[in-house]
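Mind looking over this structure? Questions follow.
The complex is shown incomplete by one protein chain, all other protein chains being positioned as in the whole.
Chain IDs A and B follow the sequence of writing; residue 1 opens each chain.
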Amino acid sequence: MHTWRQRMRPEQIRELSLVGLIVIALLIFGWQIENFLSARTFNRITSSVAIVGMVAIGQTLVVLTRNIDLSVGSIVGFTAYFVGSQLAANPGLPPVMAVVLAVLTGGALGLVNGLIVAYGRVPAIITTLGTLAIYRMLLINYANARTITVDSLPSWVVELSRQTIFTIGDFAVRPLFAITIAAVVVFQFVLAYTVFGRRLYAIGSNPEAARFAGLPAQRTVLAAFVLCGMLAGMAGFLFLARFGNITAVAGQGIELESVAAVVVGGVNTFGGSGTVLGALLGAFLIDLLGQGLLRWLGISEFWRDALLGLLILLAVASDSVILGWLRRIWAAPALRAEVSNEG
Amino acid sequence: MQATKRHLFFAVTLIIALLLAACTPQSQTPAPTSAPAPTSAPAPTSAPAPTTAPTGGVVSATPGLDINMILLPKFLGIAVFDQAYEGAKEAHAELGNKGNLIFTGPTAENSVAGQIETLTNAATQGVKAVMLSNNAGDQIAAAAQAAQAAGVKVVTWDSPIPSAQGESVFVAQVDFNETGRVMADMALSILGPQGGEFAILSASPDAANQNAWIASMKQVLAEPKYANLKLVDTVYGNDQSEESYNQALALVDKYPNLKLIMAPTTVGIAAAAKAMTDEGLCDKVKVSGLGLPSEMASYTLSGCAPQFALWSFKDLGYLTYYLAYGLATGQLQGVEGERFNAGRMGSYTIEKDPTRPNGLRVLMGPFTVYTAENVNK
């Protein structure tokens, strides 16, 4: 009878509570905004969430180990620009090579972060606050105020964001969103079922204990940063495909958006708990709130940020309330069993 | 003992770091660079005629003096500002200034504080003129006044100091009232006499020149000729591709009858055009505004952005340099009615700025309106 309760884990409950919040937000917006509950809104949000979602996956891996990566925005910008300029110079570059180049570029920048944090023992916030500025400086000197323009790119890149892989009714699944979803599935699996995934949780929930238990903490943290860089590099490629015109300020602010997605998505900033699915749902919820407010006729442009801030806070707070409530329900049978055993 | 050794080690590494910092490009002329910016806009073919009657002779500045000048854009990394630098370098070489032309700017996130800092330090450094594309609105006025008091001429270009306090003269790329009319005319020509709904996608709510252009456009729209053009909303993309792209799509969703998005910012217009193209909306919603030909060419040819306008930033930098050189060397006083020679661009007059009560300006102009015919030239 209570099998579903026994199968659920706290993290799944958390994801469920996020889905609940998303449904509530959808209902409110759908009630207030004409034509909001449509395939069009779905298409808008899925294409808009693809880039932040991709970065949020990497941010989750890093935050799980009780670290943070604030340099992701600069990595996205650097990769988008670098790959863009390489494609402009060699239009014949095969698509696979372009993606590999983006992932490797991001990975290399992530490697620098990881080495400094894991082997140089510099706190992650210090390291990535520094590389946030350094990578941007490199980009601005490399770009030299030239803009990557749509015209200079091979057509397959700029057309990537217009194509659809398949449609269900009017709901279209676009390549950028599909790539992000694929990455979420892969990393959800990695975190749940691989040794590496378990180590990320173990190190984040108690670094000392993990070290005593003989886990290769340094290597694992390094790997988390490299993966985060690679995912940010991939996001840089998506950024290039979506916007086409890339300047030296590309990707600015994505670091805070990804941190917000992770925090709203229920990943513990002190490490050790959370999932990439949660982070994606967090990114989804924030984007939904933003897009909904943009389309709400009664809401002036100038009210948007105040409401967005309030809604994010409410999401975090109600998530914690709903979570506590669901946890009690979840724990009740076990408690009752214990009580009856004692009696 | 151990500690001293350790500190020596730090000291050495820090010296290296500082040397590195000192060696990083400071973008100083006179290193004659050969290649012009690849994205430079086509220069207007004819110089505009002076608008007011000359009250005295035309001042041709004596070349070959020795003054240091700073060209200060809103922030670095944007193509149009580098085009202005190209123009300023050209004038710097022509005038044979023995001093340095310094091109420096803040980061995009720190633009306001950074511009104020550069202006304040210019006086300390003994720089004689700062050519400023103001991103700080009136917040820079106090720093500009202090710089003027210390003997630094502050010439603005691209974006003025709204109150004109602390500013010698503003080099207006085009007449700000004219900008509103050009945008309204483009809207009318795209939508036709039957008109329709359109919306503005601007930079940030704090951008002084965008706000002035939007205000002038609203005035122009009151004329009967434009009666069928209905401005439904003004939104801000903060000159970020992502935000502008999302805002453009939100406008389309919010106003089902929207026919045109007018974006008086190069970032906004490109992002809006890409968004309309990606969503297959180009037949329904057109895009127009102020854009760079290199970024807009494909959208203009595809019919998504049939018309847009811009001026030459290279000429703007060139003209600004001539004026600032004249003022900083004392050959120009910076008073109304003064005329001066600006090299290849001909002669210009300092006049009252009709858009700012206390301001003086030099009007460059004209607009180049780009269509499928001339966008690739």
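Everything that follows uses one rule, which is that contacts are C-beta pairs under 8 Å (C-beta built on N, C-alpha and C of every residue); 3 or more make two chains touch, one makes a residue touch a chain.
By our rule, contacts and distances are computed from a predicted model.
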What does the UniProt entry say the missing chain is called, choosing from "DsbE family thiol:disulfide interchange protein", "Autoinducer 2 import system permease protein LsrD", "Carbon-monoxide dehydrogenase small subunit" or "ATP synthase subunit a"? "Autoinducer 2 import system permease protein LsrD"
Any idea which of B:211, B:246, B:329 or B:355 touches the chain not displayed? B:211
Please identify which residue in B:139, B:302, B:341 or B:368 touches the non-displayed chain. B:139
Tell me where the left-out chain touches chain A, residue by residue. 116, 120-123, 125-127, 129-134, 136-138, 140-141, 256, 259-260, 263-264, 268-270, 302-310, 312-313, 316-317, 320
Just the residue numbers, please: which parts of chain B touch the chain that's not shown? 3, 6-7, 9-11, 13-15, 17-18, 20-22, 24-28, 70, 75-77, 102, 104-107, 109-110, 112-114, 116-118, 120-121, 124-126, 136-142, 146, 162-163, 204-206, 208, 211
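Throughout what follows, only the chains that are shown with their structure count from here on.
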Taking each chain's centre as its mean C-alpha position, how far apart are chain A and chain B in Å? 36
Which part of chain B faces chain A closely enough to touch in the complex? 24-25, 37-39, 75-79, 81-82, 107-109, 205, 233-236, 239-242, 245-247, 249-250, 253-254, 256, 267, 270-271, 274, 277-280, 292, 294-295, 297-299
Per the touch rule, the chain A residues reaching chain B in their complex are 35, 40-41, 44, 47-48, 51, 136, 139-141, 143-147, 149-151, 158, 161-162, 242-250, 252-253, 290-291, 294-295, 297, 301-302
